[in-house]
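What follows is chain A.
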Amino acid sequence: MTYLETIPSEWYLILSAIVFCIGLCGVLIRRNAMSVLMCIEMMLNAVMLLLVAFSGYYRDFSAQIAVFFIMIVAAAEVAVGLVIFSMMFKKTSSIDLDDWGHLKG
Partner candidate 1 sequence: MILLGVILFPFLSAIVSFFLHSEKGSKAWALLSVFIEGFLVFFSAYLYSQAGYLSVEIPWIQTLGIHLHFGVRGFELWMMILSAVVPAMAVVSSSSKRANPGSYYGLLLGMQGALMGLFACANLFLFYIFWELSILPSFFLLMGWGGLRKEKTAVTYVVYSLAGSFALLAGLLYVFMSGGQVSVYGQMGVFILFFIAVAIKIPLWPFHSWQPDTYEQTDHATTMMVAGVLSKMGLLGILKVMLLFAPLGAVFSSDKVIGLAIVSILYGSSLALVQGHFKRVIAYSSLAHMGLMAASLFSGTSEGIQGSIFQMGSHALNVVGLIWIGHIIYERTGTLKLAELGGIRSRSPFLSAVFLVVILGSIGFPLTNGFVGETLMLFGLYSVHPLFAILAGLSLVLGAWYMMRLFQAVMLGKGNSNLPEFNLTWSERIGLGVIMVSIVGMGIFPQPFLDFVTPSSFKESDSSCTQ
Partner candidate 2 sequence: MYSIIILTVLGIIGMLGDMLPLKRLFLPVTLLGFALAWLGYFFEFPMHTSLFSFDLISMCFGGVMLVITGISVITVYGYGSFKHGSEPPYTVLALMIFATAGGLLMVAWSHLMMLFLAIEILSIPLYVLVGSQGDRKASQEASLKYFLLGAVASCIFLFGMALYYAGTGSFLLGAVHPHSLVGSAGVLLMIAGVCFKAGVVPFHSWVPDVYEGAPTVITGWMAALVKVAAFGALTKMVGSLSYSVWGLEVMGMAVLTMTLGNVLAVQQGSLKRLLAYSGIAHAGYMLLVFLPVTETSITTVFFYGASYALGTLGVFTVIHILEQSGLSATVDALRGLFKRNKTVTLLWCLSVLSLAGIPPLPGFFAKLLVLMHVVKAHHSGLLWVTFLNFLVGVYYYFRLILYPFTGGLSEESVVLSVWQKVGVVILLILTWGAVLFPEFLLSVF
């Protein structure tokens, strides 16, 4: 019994849920675009954590390969996000999300 199995799987579930919620609250509360991006990354990490934990639990390693996919996609998203933020900064020299609320109704 490796050390890993001694911790019941529900705890990993709870941990990743907590991390996910923190990320979500970060996205809701922070007004700066960069911090929102960071919180999204945190949510992704929570998911990766959950996957790794349960792949160990089920002795099935396909979940870990899934984690690699998630990393790749997260990287792509961040790249695109940063491009969008840079264009925003060029336009209004501020990446505060409140300034970008003109499309409404």
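With respect to how the candidates were assembled, all candidates are chains of the complex that A comes from, given by their letters.
In this section, a residue touches a chain if its C-beta (ideal position, glycine included) is under 8 Å from a C-beta of that chain, and two chains touch if they have at least 3 such contacts; residues count from 1.
All of these numbers come straight from a predicted model, not from anything done at the bench.
J.: Pick from 1 or 2: which one touches chain A in this complex?
T.: 2
J.: Would you pull the chain A residues touching candidate 2 in the complex into a rising list?
T.: Residues in contact with candidate 2: 9, 13, 16, 20, 23-24, 27, 33, 36-37, 40, 43-44, 46-47, 50-51, 54, 58, 60, 62-63, 66, 69-70, 73, 76-77, 80-81, 83-85, 87-88, 91, 97, 100-105.
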